[in-house]
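One chain of protein is taken out of this complex; the other chains stay put.
Then we have subunit A:
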Amino acid sequence: MNRHAAVLFLVILMTAALSLLIGSADLFELTRTQWQNIIFNIRLPRVLSAAVLGATLAMSGVVFQVVLRNPMADSFTLGMANAAVLGSAAAVTTTLPLFARPLFSIIAGLLALFIVLAAARRLDTAYRPETLIIIGVLLGAMMSGVLYIIVLIAPAQTESIARYMFGSLSGSSYEVLLLTAALALLSGIILHRSGRALDLLNLGDARAYSLGVDVKKVRPLLLITASIPPLVAISFTGMVALVGIIVPQMILYFRPLMFRPLLILSALYGALYIIIVDTVGRTIIAPIQIPTGVMVMISAVPLFIFLMYKRVLVSRR
């Protein structure tokens, strides 16, 4: 496991380095100040943001899937991603200062999570994974409708609807990167330390409780801790979906793992995945830039269907 992680880390570094060198501008034909500007002010923050976004989405996915015992749970299928962009759009139409944006996204995202969980529990006492996901996706669709209304009312303050629906890393700055990276690190440490409780939760509530896990308290705390970093990241980039499902579930498809190694590997593979698809997206038909969210959708949905076909994404209870 440690060797696996170390090798993976090296691969990420090499991919990131390569990503710094390719782009729509040809570095070798530029002056020194020009290529320095392009690498350090445009490409480096973007590559680092891609790594942080991928890691945080994948980590939160792992936690959602374990805590809810639902392999299809992530910020998108629970309606939280749509809620986060809705919150972000609502924040820019008010006169509130800049930090309102991530704050609104966190509140809206957690509220959506709460509604989806409550509605699913009410509708279906057996609490099947499908019920939860259908409600989450439908609530997400409804919130996209509300988002569109906001864009129609305030086109000057908001961005285009496509930009919200398909997240993009093109505006990455060091400030936002620092904020999301700090939150991701903090949340990652807390989640890693809760590894034992999460493994026990995976055995079922009754057994976890009998082994000393205060299920009622731990479950919401873990969900909130895992939610905040991706919600903040999404509030700046726009929607990036499904990473939280396919990264951990692909890892589990090849090898069953306990929570802690799964968390670390998911973060690393998530980072690598987003770096790769974002680099392809911004170079393949340059100078036209394909948004990160689009590249993720195009690459993730086939993997998602593959995992469903292989019966990985079904309830294990």
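Here, a contact is a pair of C-beta atoms (placed from the backbone, for glycine too) under 8 Å apart; a residue touches a chain by one contact, two chains touch by 3 or more; residues count from 1.
To be clear about the criterion, contacts and distances are computed from a predicted model.
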Protein name (UniProt record) of the chain left out of view, among "ABC transporter substrate-binding protein", "Aspartate carbamoyltransferase", "3-oxoacid CoA-transferase subunit B" or "Phosphoribosylformylglycinamidine synthase subunit PurS": "ABC transporter substrate-binding protein"
Touching the absent chain when the full complex is considered, from A:Pro45, A:Gly188, A:Pro248 or A:Gly270: A:Pro45
Per the whole complex, from A:Ser168, A:Ser194, A:Thr225 or A:Gln249 the residue touching the absent chain is A:Ser168
Of the residues A:Asn37, A:Thr94 or A:Ser210, which one touches the chain left out of the display? A:Asn37
Subunit A residues touching the omitted chain (full complex): 23-26, 30, 33-34, 37-38, 41-43, 45-46, 159-160, 163, 168, 170-173, 282, 286-289
